[in-house]
Every structure is written in structure tokens, then in C-alpha cells.
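All protein chains of the complex are present and in place, except for one that has been dropped.
Think of it as A, B and C in the order they're written, each chain with its own count starting at 1.
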Amino acid sequence: MQGAPAMQRYSIFSLLRNALSHHERWQAAWRSPEPRPAYDVVIVGGGGHGLATAYYLAREHGITNVAVLEQGWLGGGNTGRNTTIVRSNYLWDEAAHLYELSLKLWEGLSQDINYNVMFSQRGVLNLGHSLQDMRDIHRRVNANRLQGIDAEVLNAAQVKAMVPILNTSPGARYPVLGASLQRRGGVARHDAVAWGFARAADARGVDIIQNCAVTGIRRENGRVVGVETSRGYIGAGKVGVVAAGNSSVLAAMAGLRLPLESHPLQALVSEPMKPVIHTVIMSNAVHGYISQSDKGDLVIGAGIDQYAGYGQRGSFHVIEGTLAAIVELFPSLSRVRMNRQWGGIVDICPDACPILGKTPVRGLYFNCGWGTGGFKATPGSGFVFAHTIARDEPHPQNAAFSLERFTSGYLIDEHGAAGVAH
Amino acid sequence: MAEILRSALHDAAGGRLQIEEIPGLHYVSLRGDPAAPAVAGAVTDVLKIALPLRPNTLAASETAKVFWLGPEEWLLVSLSQSAAEIVSGLRLSLGGLHSAVTDVTSGCTTIRLRGAGSRDVLAKGCTLDLHPRAFGDGQCAQTLLAKAPVLIEALPATQDCQLIVRRSYADYLWHWLHDASRWAQ
Amino acid sequence: MTQPARLRHGGRINRDRPVAFTFNGRQYLGCEGDTLASALLANGVHMVARSWKYHRPRGIVGAGAEEPNAIVQLGEGSRTVPNARATQVEIHEGLIARSVNCWPGLEFDLLSLNGLFSRLLPAGFYYKTFMWPKSFWRHYEHFIRKAAGLGEAPTERDPDYYEKFNAHCDVLVAGAGPAGLTAALAAARSGARVIIADEQSEPGGSLLHARESIDGLPAVSWLRRTLAELAAIPDVRVLARSTVFGYHDHNFLAIAERLTDHLAEDRRRGPRERIWRVRAKQVILATGACERPLVFTNNDRPGVMLASAISIYTRRYAVRTGNNAVIFTNNDSAYATVLDLLDAGVRVAAVVDAREQPRGPHLEAARQRGINLMAGSAIVDVRGRRRVQAAVVASLGADANGLRGNDTTVVDCDLIGVSGGHSPVVHLYAQSGGRPLFDEGLAAFVPGPAVQTQRSVGGCRGSFALADCLREGYEAGTAAARETGHDAAATLPPGPGTLERHDYTLRPLWRVPDPPGHARGARQFLDLQNDVSASDVLLAAREGYHSVEHVKRYTALGFGTDQGKLGNINGLAILAQALGQDIAATGTTTFRPNYTPVTFGAIAGRDLGDLFEPIRLTALHAWHVEHGAEFENVGQWKRPWYYPKPGESMHEAVRRECHAARNAVAMMDASTLGKIDIQGPDAAEFLNRVYTNNWHTLKVGQCRYGLMLREDGMVMDDGVTSRLGENHFYMTTTTGGAARVYAWLERWLQTEWPELKVYLTSVTDHWATIAVVGPRSREVMKGVCGDIDFGAASFPFMSFRDGTVAEVAARVARISFSGELAYEVSVPADYARHVWKALMAAGAPHGITPYGTEAMHVLRAEKGYIIVGQDTDGSLTPQDLGMEWIVSKTKDFIGRRSFARADTARPDRKQLVGLQSADPALVLPEGGQIVDRPQWTAPVQTTGHVTSSYFSDALGRPIALAVLQSGRSRIGQTIYVTLGDGRVAPATITHPVFLDREGKRQHG
Partner (left out) sequence: MLLIPCPWCGPRAESEFACGGEAGIVRPGAPDAVSDAEWADYLFMRTNHRGLHREQWWHAHGCRRWFIVRRDTVTCRIDGVEKMGSAGAAP
């Protein structure tokens, strides 16, 4: 196996040094190798989850003869188009522990992969607008505290103090009655997550192959042996599929069906402005959520489109509804302008929880169903999925997220906590 | 007794548009198989109107209207006969035929929009093509007006329209109409 | 008139109407018809901004939507607008504008120090640093955030009003330049319904500054005539100041019309903006082409402008953009600018043309007027900081990647006009789902095949000759109209006469070589707004960010408010070159709405405040208001929550209401319950399938409680259904579930069981329902209803009678959600107020008390009755709720099969139980979680939680319902409920029915 070149470290010193040579001596963040005939593990999908899986396979399990196959450009799927909210305050233990494992990894990620993913723990507020919302908030916050996850309930006045431009008037159509707050939640620079994991995985020998679409999954005697791709056949001891919105298509290649529907999920940004919103604010009841990026644009998540769609675009009335919610919550943002809107394809699971585990085909593993909320899970998902592939058995934190739960009825219904989208 | 809204004449946009509630109408829902002659027969018996079978059309007499709502569903609106009379008349006429006749009088009200600006005001909240060529005499449509489900009827020979709205949405719709007619074009 | 750079003649501004405005605190005068940009230029103001990252001085580059630099903050207070483009702001009396992103001011900006460190701030520098120490990121970020962003968001509520309009047309034309106008004209003449929208203050596009004539008329005269003809045709709508900003699926397009911003504040009436939601049968895109800048060192200095913009300022706004110009071009179009400048009396010091052998009709005309033409050359550097002082010109090598020798010529000038060719505005085409194709001849992306019923014409299709624009427009308009069934055009006058055509020749020049001794591309700017230079793209390519999408995200190229209308094409060409691939293979980034930014308020429209969601009211609402009710939002409904008397707290009011219900009589408006009339010979069978219990056995005149499950076995809704006749039932659903249940039932009927003869009719709005509750309810009922026998045996629990209540025909059901003797009176909603008042009067001697949802909750919780959605959460089966008694073992129903699955059949599932707080004064918090021990350290497993919790007046102590793992087998044990702050409260597990478990009261 060819050794990957030692990774050029990023630091203020390397930046200074390279400035002297007009930045003409920076190495490629990752190589662009030709695919080899076979790998121990092939990961399908070069989004954050796929790349993280490859990284942790190498780092935690010493498995480095790995390729990540991406049909387009790294991070071009949902990783590159999400609203970047990171939090772990889920309701059910199984989900909360998985997301919390991820949040802990986020907290050291930049240093771990030597790439600043700008993880910003600016806090996440989930607003409550009805008595039932508040009951659910109390329930979740209490659960989180048992789970060891930081969580607080705020009343309307405390919310107002934190977000002065929020409309907390009791006369509002759906007044803000309070909120849950996870201070350790926040946002991260989404593209950097893909790039950072790619660079770190590459440095450990993983081949990252872009513009390589998997078109078939070859099996022999109930066991996976490799994948057909737009760049030819590639043999594989094990295959991990991490294809988000396209998961059902890949499942069909292996003769499997999944409990997924792919839907457009849209988001939009305003023009960049000086900071006005300093935390993440989400409201399931009025269907909108918002944060402000370090560049200054307001990043706003819209609702999911009702129909199945593989087109990365949705319907305009969804955007209209979202902006009505945002202006209702923040009347002073009415004169701000929307700069750009886009869509991603999210793989929605009936219980709003992922599927992470083995399949009836030996050596074939699926990691999908993250739907509207898997960005926050990127490192954790990669970590436990790498474990599952390496050991051929789930990590304790993803054992509950098997495909079997749909047969046995062990659903982990996170619709409340997962809400519209995030 | 059936006034849900302040039915005072509302005069918006400099008198070009009038919005008023038409109280006192009787509403009956009819479900049945249009292929069964008794269904059309019953309507003719009771209201002297031919049952409209073309989608999104209505048939009218001086005193009553029958709106197509669905392939097996109509709304009967009468000025003169009480809902009770209509219900019992229809039931009698339908005999044992599988059908459903339901008094929904208290659940509905009618709002009339008069004036050249009527359709423009509706167009602010309704995705239907309300151009007289596309939505003319004898046509009706169920749709959403802003966020309220409504039945819109094109009144003959004018730009005027009539809306039938569910009672619980009437107040919202009334406010919406006031708001939308504030700046009629 | 103190507008030093205003030309004496020409232009479309109104010299008789001077307009005073303020920029950066200084008063200026412009003319009516000016944009802020043209007015500033007329006043000799070129430097208007500081760049985003390096805070370099920046000027006005373009004249329209493409402008990346001249971003200003408008106005103050509640009407302030961030990030307005000076090139699109029409001035009006009292306009206030200021530069953004500079501190303390534009002239002296402290952050321009960043420029000194610019070497340390290449693309993506923040990914490589700010990682140590780990905890410091929040401090670094604080400064990064402060430095980023352009304008400032308003902090006050927007006083303006926005509206929407849904429109339909046969043909929608985007852009009213020559191509769009002839398209609209042809379609309109054919009889089609036409909408034509243009983003500018007046229609005309390039005709507003064109040198050419059409049909023997000067362009602007032809324009006037054409607009007059369009105005006279019915069903044609010409929208100015209207940007087609989104092209969505199924030919749905969104247009933002700006109605008042161009007026002085005291003249503004009506909505500020209007969104047109257009469904078009056919779409014609005629959005023109955008001139492309050239990439050379210090090309961002104030005074470097697009050549076409110079023409626009000169001819349309009568502004002298400089006194001594150099034009730098690689094609013929810039020679029109040369002519425009010469006409305006501006000296043209040199024309630098990248082409070895320049040719073209404009060039020939200019040559005749005598110009200093420097062919085969390029500007390699610009002197001057706050304003161009000179251009440094060198000879280009044969392949344009290097210079021919080291010799340079310095040409003094105060204005540099650049033209690197034209980029068709393919944005809307691409938004429609199309993929632009690279045209080598034009060195530009042009529309590929249409994906929706759409045509591109004129400049946006790569047809740059006016004659072609006119012809294509007319043909497309005719064809589009024909496809919508309008072909009268055949007999109509032909389109405008053809003009002389000429070829478009250009020498692609994506990046001028660096002047000797410079770092590669360091000061050659591509994206002026985001300070992205050629070196950033080269760095990205070097570091492996090869996809054009990576380059965009790594460098922020095209991320700004202009979305890279000018710079993207140069950036991707440079990338292509660096990677040694062709431009077609490199491709563009994805074009997305919005074409230009659109106000949130406009997109939100009127769906705000009380119109945000419908407020649904019951027929009794006014009464509740008159009697001081506090309301609770339940879905869209307003429901009385409790009726406080003066000085009463909520707790006191609810206790009083409960007390009345348990000890005397109380009354509630239950009209929001969903109500469905079910008729047909298979109605009972239908209910049998959708409810868990048996419905064939229900007798006419009786009522029965039903539980509805999803197919996965989880409780979805509940309610009481009455059998009105053999084939006739009347179902009630929960308030929140009404719409869902109705849709669910229709779905099963229509898609799964079409053989069942059943009709459903929603009667929620028709019936008002009043619950009369309490030991005295029978007396009250007797007082208002003489024709029903209220005897306990003759009118037993769970049956109903038709009768007359207060002279109104009514249905009275003896059902109870409180566990008391109770009646539900249903009357047509028109009579609700009358009947309610009659009941109040009849009950007065008994102390009848109206009660709201809160007391209702307490009463039902005392009885252990669940509220779907509060005590259930979509994860509980009937068995979990202790409701096996309602689950038939002998028939199939929706959800039943799911019980048999391993995890739904498990014995240790969560189960509904009661809790009794050890502290008699403590109402356990709803949402509190249950732990086994008073001390715990996280993480511990969650085993259950409090779903409902109240102070029970009847018991004189708090009660609570909870779901708890294996709860039923743990009755009597002590558990601890978390209070949300680390503390816990002990409680005993009890049976969930706290009061009258035998049901004596309701049967009484």
C-alpha cells in the first residue's frame, strides 16, 4: 500500500511561512488517486458521514485500505446544503446518547483533524408556543438531564433577554411561552467538515475518489464482493453505504427495500449583515428556524416538501411559509432580503431516526435515514459506523438503530424532537 | 339569526368594492351516485333544478342553487325553502337509495364581493385563474382563499363573486378580505 | 446646479426636478430619474465603499443588478434598508444613504489595516488556524463575526405593508429590452394574455441607451411607440420595477414588484412591494446579457467600470464618468462606449484591445473619429488608490498567458472602461431546470434545450445584435402565443424591420498576466464584493478544491449579494486553465433563486399577526369574550381556557370551575370537537374497521367511545360516536385531530375499501356542542327541555335523545368526559348563543358556572381519562394505556396486526399510571421524568414521565398521570419526579383513576 504523504499541518505558523512564498507551496488537502482494483472497505458517498466513517475506520480500527466513492464532489450532498445546527437534546435515550456522542466529538474535532470546522457553541433555543409545546419541552429537558445532556427551560422573559429582537408579545398569534436551551449546541462550518475529514482520512491512507458513481452492488453467495461504478468495477471486502437521499436507489442495487422516502428540504440565506442573531432559534410550531453565520448571512431552514423528490429543489410556497414564520417571530427582519434559496434531498424515516447497521447481505452496511437532522451527527455517525463495519457488529450507541426495529416495532419516535427539520 | 359576521356593508377601496354577508340562506349537503337517476330526480323534485354533473359548475333557479363539489357530492343552497324541508324532501324522493343528505346550514355562510375590484382582491389569496374567460358564468370552485377553504362562485354578467365559507373560518376570512381590499389596485 | 459631472444635454433624467439627498452625511443634488449611483457620479463621487475583507477603496462598477461594490445602507430607524445597490436605488427627496463595512468612515477606515495583512488572509485561512487554544475559538469568532457582514438589519418593526397577487397568463416575458418587447408585442397582437416584467424603473433595457435606430426611429422613440401599443391591448400587463426572481417547477414564476421605495416618504401610499405569483403557460426569457469585467492587477480601483455602464451613465443619465478615459476590451462592443464618450466630450486617451487585429463596425466608426488604439495589448496594472490615475499597458503574448516582453506604457487617465465580452443572463433558464452550455465562439454560457415550456431570446440567448434580438423576440412571441391557442399574429403587422447585422468577434481573455514582479493574481479581483482574487482560485486549485463548487465555497466566489454576475465566469475559466481542462467541462456553479435579493416581508406577505394562521372561532366566542374568558390556542382554534372573576388567579378560577362541576353544575363550550356525519349501509362495518371495538352491536340511540389507531398500532385519536339510525352515525373526534381523522377516513374509503357504501360529511361547523356537567345538570336540562324524559333509566348513560332545548331542535347525549352526570347538547351553531344563554339562565339557581379547557383537563384527569397528544405521544398502544377493554379480539381493525410484533407485545412497555405526590402542596411538573432513587448521576435510563398534573379540588390534593415502564405492576411503589433543576419530588404510583372508580357519578 502506498503511504500517504505526511499531512502538512495547519497552524498560524504554517500560514505565516506560506505567506512568504505567496501561498504557492500548500499541498493538496487530499490526493485524487485513480481507484485501485479492490479495497478492504468501500464507502459509498463522500458526504460528511461517509468521510467521517473512513477517517474513524483508519484512526480507530487501523483499517486504511479504504476508498470513499463520491458520484459528484465531496460534500455536495446534504453536507454541503444544510443549516448546520448541532445539538444533542433529543428525547429518547437511544437517540440522545448517539447525538451526544457526536456532540462530544464535535467539541474536539478541529484539533483532532487539524482543520478548523468553526464549531461554534452559541446555544440552541427551541421555542414553545402552546401549553403542549411547553409540556414537551419540560419532558425533553428533564430527559436530557437524566441522559447527562445539558438542558434548561427558559421562560418567555429569559428568552427575550437572550434574543431581544424576538417577538415575545403575548398578543402574538402563537406567543412565545418559553423555550428549551442547550448551551453546548450551535453551528459549524458545514463544508469544512467534509473537507477536514477528507484531508484527515486521506492522510491516513484512505483513497478519496470523486466523480465516481456507484451503479451496482455485486454479491456472491449472499455476500458483497464489490461495486460497479462509472469508473469501472471495484472489489470490496465490505461496503458501507452512506448515500443520504439516494439510499433507496443503492438499496435497490442490493435487492433491499428501506423504510425511507426522499423529500426535498429547502433552506435560504439572507444577504450578509452585521450580527443581529447570536444564537440558534428554532420553532417547530410556527415552522422556522434561524441562525446567523460568521459571514453575516441569516441561515434559515424551511419545511420539508410534501412530495418525494430527487431534484434538490422544492416548492416556493414552502419558502413563503417559512419567511412568514421568521417575520412573525422577528418583525424587524421584514426589510431584510433573501439572497438565495436551495434544496437538498433528505431520506425520511418513519420514526425520524436513522438506520445504522448491518443488512441481510453480509458485508454490506447501511447508514441512512438521517433525514432533516443528520449534520449534527456527522462525527458520531462516522465513529459508530466505522465500529460496525470493522467489527461486523454495532457499537452500543447504534445497536438500537437497526433495520430490524421496523419489524419488531422498536421505533424511536423522535418526531417531537426532530420537529420540522433542523 | 344566522349572521356570523357584522353584516354591515363594508366599503373598501374608495367604494369600488363592497363586501357583505348574505345571511339567511339554507345549506344542504347531498352525497350520492350521479349515475343513479333518483339522485338527479330528487334534486329536480325538490328544488326544480337539474343536477350539475360537470365538475366545478353550478345550476341555479330564482330561489336556489346547486353546486358541484365532487363527483358524488353537491351543495344545495336555498333562499326560500328551509333546510329541514329540503332534507326531508330529498330523503323522501331518494327512497332507500344509498345517499347522504345533511343539513349544514349553520356551518356555512355566504360573503358577496361586489365591484370591479372583486376578483383582484380574491387573486391576492387564491391560486385559481379568475379571469372571466377562465372562470365565468355558471362556474364555481372549491379552493383556498388565503388559508381558508372556500367555495367561490362567479356571479353572472359581472366581476362579482360570492364565497361560501365554513363558519369557524368566517371571522378570519372577513378580516383577510378587509385587509386585502385596503389597497385594491 | 452643482452637479459637476452632469452633462449639459441628453439623458432621461429630469433636469427641472432637482432632488436633494444625503450620502455619508453630505448633502448632494441629483435629478429626478437618477439612481443613487448616477447621482453620485454626477457629483464626482466615485469611491463609495470599502471592500469586505481588505477594506480596499471601491467605486461603482456597473449600472444595474450586477453591481458588486456600491452597497449602501438606506435610511434610518424602522425604514432602514441594508445592502441596497446604489445602481438600483432611485433617488428621491430626503434619501439618506451611507457606505457600509467601514469604521469610523469611508475615507479613513481602520480595518483597511487588514489590507496590510492580506497575505495572511488567503482563501480559507480560517480553516488553517484559530484552533489553539481550543477554548479560544469563541473569542476569535467574536472578531470574525464583527468584521463580516455588510449592512445592518433594522431593529424596529417594519411599518410597511406587502402583498401578493396570483396571476395567470398565456405568455410571461421576463425582461423588457428589445427582445422582450417584441416578444410581448407579438404575443399580445396574437390575442394572448401577456405579462411582461422588467426590473428597471422603466421598460426598455438596452434601448434606453442604445445608439441604434429601429424602423427608422431612434431607439427610445420606437420604445415609446411600442409601449403605447402594448398599453392599448387588453390583457397585457407591463410591470416595471419588477424582478422575475424565481423560476420554479411547472412554469411557476415569482416576481417582486417594488412600488414605493422610489418615492419620497410622504408620497408613499399602499404596499411597499408586491409579489406576483405567476402561473404561465409559456415563458419567454429576454433578460439580456451582462458585460464581463477583465481581470488585471488592481482592477478594483474606483474608476474602473464596465464599458457598458459608462455608456449607460453617459447616455441615459447624462453623467460624465471621467475626463480622461482608457477603454480596455477584447471585443467590439466597447467601441460604442468610445463613441458615447467622444459624443459627450470626454477624452479617450487610449483604447487597449486584446485582439491582435481588432475589427467591428463600432471600431470602424471610432477609428474615423481618431483614437489611440493599442491592439494586442492589455492593462496590466492600475495606478492610484482612491481613484484611477493611470493604466499600465503591456503587449500580450500570442497565447495571452504571458506578456510580450517587459515593456509597459503608462497612460494617464481617471476612468477605465472594461469589456471582457458578455455573459448571457441565463439565470432564469438555469433555475427552470436547464443546463447552460458553453459556446466557444462567444466564450460564454448560453441556454441549452428548454426543460419547461420556455424560450430564451436576445442577449440572454447569446444573440447580441439588436436585429437578432428584435427578430427572435417577435418570433418567439408569435410561437408562444400560437401554442396557447392564439394565432392571430399571422395576419398582423410584421415585427420591426431588420437592421444590419454584424459578427461578434472577441479574443477570450480570462486573466491578464501579472505585471513583472507580482505574486500570481494576488490583486486581480474576480469577486469584488467578497474580495476574491485570481490567486485565491489558483490556491484552491492547488489545494485540491477542484470542483467549481468547491472553489465557490472555499473562496466565497459568487457568494455575495450579486451572486457573481460579473466575476464567476472569469473565476471558473481561471480554474479551468489551472486544471488544464476546458471551460465546458468545468461548468458553472448552480444558479438558484433569487435573481436579485427579495425582501422577507414581501415573501411573507400578509400571513402575519392575526392572519398568520386562521383564528377559528366557535359560535359562542363572543359570549366567552364578553364574560372575561382567557383563551388557549388549540391548533387554529381559540378555546376558553378559564373564566377568571375580577381579582381571581388562574388557580382559583379553575378550582371554582371544577368545584361547580363536581358539586353543582357547570357548562362548557365543546364545539371545537371534530364532527363527522357517516351514512350508508356499510357505515357500521366501516367503523368496525377504523375503531378497535365492535360497532355492529351498538343500538340506534346509543353512543359509544372509540379508539382509533394508526396501522402501526399506536393510538391516533378518540371520541364518542352515536348511532342515529341503522345506517347513520355521528362521530366526534378530538379538536386537534379533526382534519387528520377526516382525511384518514376518506383515504381508507376511497383507496382501500371502495366497496364499502359509506358517505362522510364534515359537520364540525354546523353543530355547536355544550356540555352541561354536574350533579345538578339533570335539573338544568329539565328546565330547558320539556320533551325528553331525563329519568336515569329511561335516558341512560351513553345514549342520546332528540328533543327541543330552549325551543331549538337539539340532540342531547348523555356522555361524560368528567365522570359526572352530564349531558352534551348539540344544536345548529346559529342557535348556540340562544341555547347557551337559556342554559345559563336555567342553571342560575343551581350556581351554573362556565368552565374552560383547564378545568376540563382537571376533571378528566381525576377520572384517568387520557387526552390524545398529551398523555399519548404516538408511541403508546391501547394496552399501554390500560384500555384492553376496548380492543376487540374477534375482528380485524386498523393497527391490530401490529400488536403482535415482538416489541409491541413486550410486557415491560410504558404504561399509564397515576401518581400521588408525597408533598400535598406540590403539583408535580408536567414533563417531569421519573427516577427510582432520589439521588442519581447521569446518565440514567429514562423510564417514564408525568403527562398530566393538576391540583384536584375534589380530592383536595394534587394528582398526576404518568406513563412508566411496567407501571401497572409497580402500583404502590415510591418513585421520584425530576423537577427540571436537579431536585426531585417523591410520589407514589397509583391507579390512574383517582375519583369514583366505579363510575357511580356518571351513571347517577
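The definition used in the following text is that a contact is a pair of C-beta atoms (placed from the backbone, for glycine too) under 8 Å apart; a residue touches a chain by one contact, two chains touch by 3 or more.
Here the structure is a predicted model, which is why all the values come from computation and not from measurement.
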item	value
Neighbouring shown chains of the undisplayed chain, as defined at the top	A, B, C
Absent-chain contact - pick from C:Arg79, C:Arg119, C:Arg277 or C:His621	C:Arg277
Omitted-chain contact residue, chosen from A:Pro164, A:Gly255, A:Gly311 or A:Pro396	A:Gly311
Contact residue for the chain not shown (choose from B:Ser61, B:Gln81 or B:Thr127)	B:Thr127
Of B:Gly24, B:Gly41 or B:Pro149, the one touching the omitted chain in the full complex	B:Pro149
Selected residue (touches chain absent from view) among C:Pro218, C:Gly397 or C:Gly433	C:Gly433
Where the missing chain touches chain A, by residue	246, 248-249, 252, 257-262, 306-311, 315-317, 350, 406-408
Chain C residues touching the omitted chain (full complex)	248-252, 277, 279, 433, 451, 711-712, 743, 746-747, 750-752, 754, 892, 896-898, 900-902
Footprint left on chain B by the chain that the document does not show	55-56, 69-71, 73, 127-128, 141-144, 149
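Quick note on the criterion: only the chains that are shown with their structure count from here on.
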item	value
Set of chain A residues in contact with two or more other chains	none
Touching two or more other chains - residue numbers and ranges from chain C	277, 607, 610, 613, 615
Contact set on chain A toward chain C in their complex	10-12, 14-16, 19, 22-24, 26-32, 72-74, 76, 80, 92-93, 97, 108, 110-111, 114-121, 129-132, 134-143, 145-149, 153, 165, 172-174, 189, 191-192, 195-196, 210, 270-276, 286, 292, 294-296, 311, 313, 315-316, 319-321, 323-324, 326-328, 331-342, 350, 405, 407-411, 413, 415-416
Residues on chain C engaged by chain A in the complex (per definition of touch)	79-83, 119-120, 122, 125-132, 134, 137-138, 141, 144-146, 148-158, 160, 162, 246, 248-249, 252, 254, 277, 433, 519-520, 522, 535, 539, 542-547, 549-550, 553-554, 556, 559-561, 563, 590, 592-594, 597-601, 603-605, 607-610, 612-613, 615, 632-634, 712-713, 869-870, 873-875, 898, 901-904, 925-929, 931, 936, 938-942, 945, 947, 978, 980, 982
Chain C-touching residues of chain B, taken from the complex the two chains share	1-2, 4, 29, 31-32, 72, 98-100, 102-108, 120, 123-129, 131, 134, 146-148, 166-169, 171-173, 175-176, 179-180, 182-183, 185
